[in-house]
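Structure, as structure tokens:
What you see is the complex with one protein chain gone and the rest in place.
What follows is subunit A.
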Amino acid sequence: MEKVCADWPAKAFDEQLVSGKYWDEFAENTKAAATELIHAGTWQEAEQLLQGLVQDMEAKEILAVGGEENPRLGMMYQHLQGDGRTVYTDKFEIAEHAPQADLGISTAEFGVGESGSVCVDTASYESRVTGMLPPTHIVFLQADHMVKNIDTAFRVIAKVYKKGYMGFITGPSRTADIERVLSLGVHGPGRFIVIAVDEPAQRRA
């Protein structure tokens, strides 16, 4: 999958800037932004949580990206398949089924304590439609990939951002254009769920 940076931890993170100690502020700010934050100790636990979510929302067509880079995630996507569900992981299939899909699953590079944002590398078309077109978007994040604030976030980004499409997601799509009443899901997902996993992901080089 095309990315702004193929390996953020190796190329962009440094220990001064990225640390799990910003977790509490991150968690507090995700809540304020109406993000559903779920904490999992292991990938196995994360998989169970994902299965539960998918069953509850009765998702039939699922778009899923990031499985090639993270084999454990790729396995989870395979396990979701069946039981009346179709999981699309091929970019052309994703493009074709995106307008009707019930759920999109993707990954984030790091979280931002100050704002509860997650930084998403969405250089590829398939990652963008996965995150924007379905009514629900689930993002996997490694729990200790956290920066303190927006300033440090951009110091990290500046190391690798030469070209492409990326940014922050901070909660579901929202509007307050009618009587300043907060309403979710106007264009993008009405539900935004972050599953943060403690166990380090094994990356495929």
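In the analysis below, contacts are C-beta pairs under 8 Å (C-beta built on N, C-alpha and C of every residue); 3 or more make two chains touch, one makes a residue touch a chain; residues count from 1.
As a convention for this text, contacts and distances are computed from a predicted model.
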| item | value |
| --- | --- |
| Options "RNA polymerase sigma factor, sigma-70 family", "Cobinamide kinase", "YbdD/YjiX family protein" or "Iron-sulfur cluster-binding protein": UniProt name of the undisplayed chain | "Iron-sulfur cluster-binding protein" |
| From A:55, A:78 or A:183, residue that would touch the chain that is not displayed | A:183 |
| Sole contact to the chain not displayed, among A:39, A:60, A:85 or A:155 | A:155 |
| Missing-chain contacts mapped onto subunit A | 2, 25, 29, 32-33, 91-92, 94-96, 99, 112, 114-117, 123-126, 128-129, 132, 149-151, 153-155, 157-158, 161-181, 183, 185-188 |
